[in-house]
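Here it is: the structure, laid out below.
The complex appears here without one of its protein chains, the remainder shown in place.
Up next is chain A:
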Amino acid sequence: MSSQDIPEENLPVAQADGADLEKHGENPFADPGLPPHEHRIQDIDERAAKRSERTVAFLFTLSMLATIGFIASYVAFPVDKSIYVWPIGHISALNFALGMTLGIALFCIGAGAVHWARTLMSDEEIADERHEISAPPEVKAKVLADFKQGAKESAMGRRKLIRNTMFGALTLVPLSGVVLLRDLGPLPEDKLRHTLWAKGKLLVNQNTNEPLRPADVAVGSLTFAKPEGLEEHDHDFQTQIAKAALMIVRLEPDDIKDKQELEWSHEGIVAYSKICTHVGCPISLYEQQTHHVLCPCHQSTFDLTDGARVIFGPAGHALPQLRIGVNEEGYLQALGDFEEPVGPAFWERG
């Protein structure tokens, strides 16, 4: 790894043509040095220079006008007015006017400055020397000596007890900061295993907010349901619906291939978790002919006639099914919670 591993002659510097070519006389590839400066039209023609000056001044003036335009638009356009701009379509007049005037005001300052630099400032190339980044050996020797002196005076090396206890203290002290992070959140416990669903909870239609009857679920339609008692205004609605969201589909009982699916269904109505088992997007696309559902985020596809097993995409396991039935009044109800965790898999899932 050190440089002595490499034979010196392998480094390009040793093969540079320069050295041996000195012997042969001049090198056809030698560096001819900086080319002579070529004058621009502005350097030799004062009228061209004047033209450039006027261009720059025009751009700066345009910028001033645009800023005035910006202020005027801010005052003039109501915030809700929309205008038609070809080919974009209808857009907010205020946003368009403010953005364009601000854009012109800024762009013209830039264009003016660049034009000024390119046409009127000196364009003669200058060569500056570089200096090696590494310090010269004397400096290095001085620094190392200083460091040794300092280290010696601190007696770090000699008084090992001080050194070791100091390292110990410095290692431990950040732990307080780590401990403080503990209350960022609760422990997982079995939170991911339970949802609001329980025996006897009615299936409430998300659209109508009414409990569902079997007759409400038509063949070929996809119905979204939530557990009764969960309302949008509840403070933990988002967290609860993130686990409890349900999709309901009616199949022909004969089409159901999976035995358990058939047992847990009611008159061909099956209820599955709407939360994808991949990384938790809500599944929302339903193919009526094949009874496949598809997650629009990562295209995991599940076959609802076969225990919602994965038939395509990155999901790792089938959607959990909710066991349903009807109560005495004829409403669809859950016969328990999901028997496995809904949503993405995790270490403790098992």
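In this text, a residue touches a chain if its C-beta (ideal position, glycine included) is under 8 Å from a C-beta of that chain, and two chains touch if they have at least 3 such contacts; residues count from 1.
Criterion: contacts and distances are computed from a predicted model.
Engineer: Just to verify: the chain that's not displayed, which of "Cytochrome bc1 complex cytochrome b subunit", "Putrescine/spermidine ABC transporter permease", "Putative circularly permuted ATP-grasp superfamily protein" or "RNA polymerase sigma factor" does UniProt list as its protein name?
Structural biologist: Going by UniProt, the chain not displayed is called "Cytochrome bc1 complex cytochrome b subunit".
Engineer: With respect to the chain omitted from the figure, which of A:Leu94, A:Val217 or A:Ile324 is a touching residue?
Structural biologist: Considering the complete complex, A:Leu94 is the one touching the chain left out.
Engineer: Return the single residue from A:Pro136, A:Gly150, A:Gly168 or A:Pro188 that touches the missing chain.
Structural biologist: If we include the chain that is not displayed, A:Pro188 is the one touching it.
Engineer: Considering the entire assembly, which residues of chain A contact the chain that has been omitted?
Structural biologist: Given the touch definition above, chain A has residues 1, 3, 5-7, 9-13, 15-17, 21, 24, 27-35, 74, 79-80, 85, 88, 91-92, 94-100, 102-114, 116-118, 121-130, 132-133, 181, 184-188, 191-192, 206, 224, 226, 232-233, 235, 237-239, 241-243, 245, 274-275, 278-282, 284-285, 296-300, 310, 312-317, 343-350 touching the missing chain.
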